[in-house]
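Supplied in structure tokens, the structure appears directly below.
One protein chain is absent from this view; the other protein chains keep their places.
To keep things simple, chains are lettered A, B and C as they appear, and every chain counts its residues starting from 1.
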Amino acid sequence: MVGAIDINCDLGESYGRFKIGNDDAVFPYLTSCNVACGFHGGDPQTMEQTILSAIDHNVVIGAHPSYPDLQGFGRRRLQMDGGELKAAIKYQVGALKAMCESQGTSVRYVKPHGALYNACFSNPAETTAVLEAIEEIDQNLILMGLAGSLMEEVSVQLGRPFIAEAFADRRYTAEGFLQSRSEVGSVISTADDAVQQVLDIVMKNQVTSYDGAILDVKAQSVCIHGDNPAALQILQALDQAFAEKGIEKKSFIS
Amino acid sequence: MVGAIDINCDLGESYGRFKIGNDDAVFPYLTSCNVACGFHGGDPQTMEQTILSAIDHNVVIGAHPSYPDLQGFGRRRLQMDGGELKAAIKYQVGALKAMCESQGTSVRYVKPHGALYNACFSNPAETTAVLEAIEEIDQNLILMGLAGSLMEEVSVQLGRPFIAEAFADRRYTAEGFLQSRSEVGSVISTADDAVQQVLDIVMKNQVTSYDGAILDVKAQSVCIHGDNPAALQILQALDQAFAEKGIEKKSFIS
Amino acid sequence: MVGAIDINCDLGESYGRFKIGNDDAVFPYLTSCNVACGFHGGDPQTMEQTILSAIDHNVVIGAHPSYPDLQGFGRRRLQMDGGELKAAIKYQVGALKAMCESQGTSVRYVKPHGALYNACFSNPAETTAVLEAIEEIDQNLILMGLAGSLMEEVSVQLGRPFIAEAFADRRYTAEGFLQSRSEVGSVISTADDAVQQVLDIVMKNQVTSYDGAILDVKAQSVCIHGDNPAALQILQALDQAFAEKGIEKKSFIS
Partner (left out) sequence: MVGAIDINCDLGESYGRFKIGNDDAVFPYLTSCNVACGFHGGDPQTMEQTILSAIDHNVVIGAHPSYPDLQGFGRRRLQMDGGELKAAIKYQVGALKAMCESQGTSVRYVKPHGALYNACFSNPAETTAVLEAIEEIDQNLILMGLAGSLMEEVSVQLGRPFIAEAFADRRYTAEGFLQSRSEVGSVISTADDAVQQVLDIVMKNQVTSYDGAILDVKAQSVCIHGDNPAALQILQALDQAFAEKGIEKKSFIS
């Protein structure tokens, strides 16, 4: 066995009759899932069903809180002040936590969604608000964020645990950020390219940026987006590649 | 001492810049407060501040979940199926529960809001969905509802605890329901009338309907609406009347 | 030519990143389209694009206003009073009207969506509010509704024009209502069954209820639901059947 890696995916993002993603199909391939909490997707009944599916598939549950922006799917930056943001995170994570506990399971980590995730890269105030919120809701909750980013730095500074993740299906810039979704090619849509990127991450702790730079990346988890139309193919191809290379899929929760 | 009664009030119903009620002024007079959970009012930051105020004033906290209808302030009947409704209640109560626990306190009871409260009178399915939701979130949570109504009946049938409440500032019909808000005079707006109604409830276990019928009412709590413009005067007049009559204000939580 | 019929479809129901329906595929087969106006689906940008597609395909545009209930996709009954409902309809139809005019086209009719459509069957107050709203926004707007229903009756009584529609993909009750979506089989999902129902409507002015009753139906338009997964197959099969039978597809707007 050359190594082990967690595979996480954004799930439970449907909203009422509006369906997003292919949750039933991808659940069997995951070790962790980031569950939408109602602000960018994920109505309460969808949250319930997603929790039950996670239990069925023995997948670790994380909360996936967002700016309050259903219309923009949480992908638009919204200037909330620190107190507003912290309360919004507590509300979302708290709702999921209580719903998980009502089903005999628990939330183990928190990963900010969309534009909030990106805001945490460049804005220590935003990362701090998120860290304070999750510490107040449950001291055992772990922040998940971009490997090597300000999120990791601030977490370490504040003595808080951190799960570093890398992306299977998103291109990186030479600076180690995610290339903007508005750029053509920023989302990797073929299984081959995604598998190559993941193998580089797991076996070499490296990723190649869209413009050819080689970046150091130390990640404990790899993310595949649930709304990527190729998500299922990528996950199946990863399973095969992992079997060939002797890589174990395994949650970061021991 | 001729008796003791709990005084509850709907609070925390402001939403962002939209302010409703006079929470700071009424808090000192309450023994219980029903905290809005975001679906008819009560954004996350307002919820936080309301929890902190309840702690400061040593007031017992209840959840006040609603249909998802901010525009209608939860006062319009919305036909949700049982699963949807149950999940919506779990989400709201769960969010408040986690936020309370983050401040070192806890939610002790649940009182449905507005049109959902009224729906529970005439609809056992709706009351059952609410009871199942709160039992799943926390077995110790108690339903609060209209004294003598179907809500009380269903709770007793299912072996669940129940807090019966009566209203200081709403007129009753001869059948023991609340007179519709669309009727003139349905909201009691003078302190004298409200005090008289409360004294009848506490001392005689009776209330007089708007059309003169004498009803039996056994209540452990009395509600004053936070958005009643006369709320503060009613609460002050009640204090004086209670002092004269030797009635103690006391939470139903011993 | 044995006759002519209008084919309408609910379109533009996507909301931001939440995609519903297969608009691009079905547009070429329609003569009329019912465009969502933001309250159950249809964000402003989706509305713009739907208007442009309707112009491209020379399809007549109708407004498809709803109760304000994105989470329930407008399929849950919401008890709005007459003034509230009328203003909500005016707002939605008005927004679409102005956006159509900005592209050099116009709204020609209004068809209530989902639970509001159903409410209009049994509730003259609701139909009246809708009729008043659309008359105030534009005297030339025509109400579209279920053939033979109270909507038709009230429209005739008030001297207002009316487009009677029947359904290709929904089963009828013996009373001439639509069978509830909560019943198995209420949505027709095979092209053969749908074609048969449409041919009966167009050629015999009849429809067979789910339990075998023969109903008289006089319709000027036939509806296929855009979110029916079989919508495209049904529309293609209809084209073939119409060609064989000599039925012309034609808008009710001459």
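Throughout what follows, a contact is a pair of C-beta atoms (placed from the backbone, for glycine too) under 8 Å apart; a residue touches a chain by one contact, two chains touch by 3 or more.
Quick caveat: nothing in here was measured; it's all calculated off a predicted structure.
Across C:I5, C:M99 or C:V187, the residue that sits in touch with the chain not pictured is C:M99. In the complete complex, the hidden chain is touched by one of B:D6, B:D23 or B:D43, namely B:D43. Among A:I5, A:V35 or A:M80, only A:M80 touches the chain that is left out of the view. The residue from C:V26, C:I61, C:I137 or C:M151 that touches the chain not shown here is C:I137. The missing chain lies against chain B, touching residues 15-20, 41, 43, 70-73, 75, 227. Contact between chain C and the unshown chain involves residues 38, 43-45, 47-48, 83-84, 87-88, 90-99, 102-103, 136-138.
Contacts to the hidden chain, counted on chain A, fall at residues 68-69, 71-72, 76-81, 84, 115, 182.
One rule holds in what follows: only the chains that are shown with their structure count from here on.
Looking at which positions face the partner, chain A and chain B present mostly the same ones, since more than half of the interface numbers are shared.
Averaged C-alpha coordinates give centres for chain A and chain B that are 39 Å from one another.
Touching of two or more other chains is recorded for residues 43 of chain A.
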